[in-house]
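Let me begin by handing over the structure; questions about it come next.
Here the complex is missing a single protein chain, while all its other protein chains stay put.
Think of it as A and B in the order they're written, each chain with its own count starting at 1.
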Amino acid sequence: MNGSGALRNYVLVGLGFALMVAALYMVFIYVPTDKETGAVQRIFYFHVPLAWIGFLAFLVVFVCSILYLMKRAVKWDTIASASAEVGVVFTSLVLVTGSVWAKAAWGIWWTWDARLTATLVLWFTYVAYLLLRSYVTEDSQRARLSAVLGIVGFIDVPVVALAVMLWRTQHPGAIIFEGGLVPSMLFTLVVCIVAFTVLYIMLVVQSTRFRNMEADIRNMKNTQAD
Amino acid sequence: MKGSLSKVLAIFWKDILLEIRTKEIVTSVLVFALLVVVIFNFAFEPETAAMNLVAPGILWVAFTFAGVLGLNRVFAVERENSRLAGLLLCPVDHMTIYWGKLLGSFTFMLAIEIIITPIFLVLLNLPLFLPRLVLIVVLATLGFTSVGTLFSALAVNIKARDIMLPILFLPVVVPVIIAAVEATALVLQGSPWGDMLTWLQIMIAFDIIYLVVATLVFQYVVEG
Partner (left out) sequence: MRIPTMNETEPILTTWAIEVEALCKSFGNNRALSDIDLKVGRGEHVTVFGPNGAGKTTLIKILSTLSKPSSGTVRLDGEDIRNDPVRIRRRISLVGHETFLYDDLTVYENLRFYGKMYDVPDLEEHIHEVLSRVRLKSRLHDRVGILSHGMQQRVSIARAMIHNPSIVFLDEPEVGLDPQAVTMLRDVLKSINTPERTILMATHNLKQGIEMGDRVVILNRGRIVYQASREEIDTASFQEIYEHYTGTGE
């Protein structure tokens, strides 16, 4: 790896680390405790960024899928699969933190509203995407088929959200995650979102680097064998 | 364009002929759908008010699972003798192949639903003459098969194709299932047309979106 690439990497890691420390400080020390739901509400500052990243990661998968089908450059497929792996972890955490928080704050583990249902469907789509990749062994076929799934799956999420929203007007259920934010809370939230976004970028960049290195090693082994 | 239509119909007719000969899809899927309906009946207490609430759900769960079973066959039949390769050797647009197979899977699924629905209504002592239900079934089936035909082609090359198809397919058709169940419930209650409108709109929008998307990406699924 060249010098400027290494420097960029260190800057990214350093920035990410600094932001995380700042975020943690703000969440646990700076921001005041929520009057209504208590200390547990602090999960909110992790939950929202995680949800945002979960969706961003699949947006990246969507865009890379289109780019791969158009240009057939392996790097788009590599970024897509790296993003999907990070995205599924974040989305799983969203579902878990959301349930824990909802139970502690409002007494229920789950409700079928537009946001949660869409997140659950997104999680299933991630799982389908990763399962598909694990079952197809040939590289170009795997890239091509998962690109198709990336496109179709992404379009599905807003359609599901809309359908569930309309469904809810007929069958209203528990309402959770609402309420206003005072300025300090908003500020903390923004810092957390930025910190997690940088974390996401870092993870995807690292993952992509590793995959590229693995591919290089495989290529070297093969040219030797010839 | 006219040439493409005749090829779409040729593919469609070929699948119909095959089905008439072998009766593979319709018999097995029909029996399965019937079984699902019957089992659900045992799962809930019959003849109660609650039954009418869950009836639409039962019907559409049966159709969804039966649909997945049938959709698997749509491209599985092209695996033997490398028939899909034979098709791809022909001077046809990939779009034409998609629409040919779509017509076939739509027809088969519709045929099964036309048989199952009256039986279902009889078993639950529900009114039989429900013309609005036909519209719901047609729109929902179009949604199922537009996505299902695409994924059937996608899954046919994968080792665990039987389990992959439902995993790919079910999350995507959630909006259709929601809309179909809600609209069916309204029909069974005898509600006016206006109430159903939103659900019909969702299904129509879903159908259009996915028909367009599937037509565009199908070529990437079957190319070598």
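Rule of thumb we're sticking to: a residue touches a chain if its C-beta (ideal position, glycine included) is under 8 Å from a C-beta of that chain, and two chains touch if they have at least 3 such contacts.
Given the structure is predicted, the values throughout are model-derived calculations rather than measurements.
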Absent-chain contact - pick from A:Thr33, A:Ser184 or A:Asn219: A:Asn219
Given B:Val61, B:Leu88 or B:Leu170, the one touching the chain that is not displayed: B:Leu88
For chain A, residues in touch with the removed chain: 138-140, 218-219, 221-222, 226
Touch list for chain B against the chain that is not drawn: 3, 6-7, 10-11, 14, 17-18, 21-22, 80-83, 85-93, 223-224
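Keep this in mind: only the chains that are shown with their structure count from here on.
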Computed distance of Cα centres, chain B from chain A, in Å: 32
Of all residues in chain B, those that touch chain A in their complex: 147, 150, 154, 157-160, 164, 167-168, 170-172, 174-175, 178-179, 182, 198-199, 202, 205-206, 209-210, 213-214, 217, 220-221, 223
Residue ranges of chain A touching chain B (in the complex, touch as defined): 69, 117, 121, 124-125, 127-128, 131-132, 135-136, 141, 144-145, 147-149, 151-153, 155-156, 159-160, 162-164, 166-167, 170
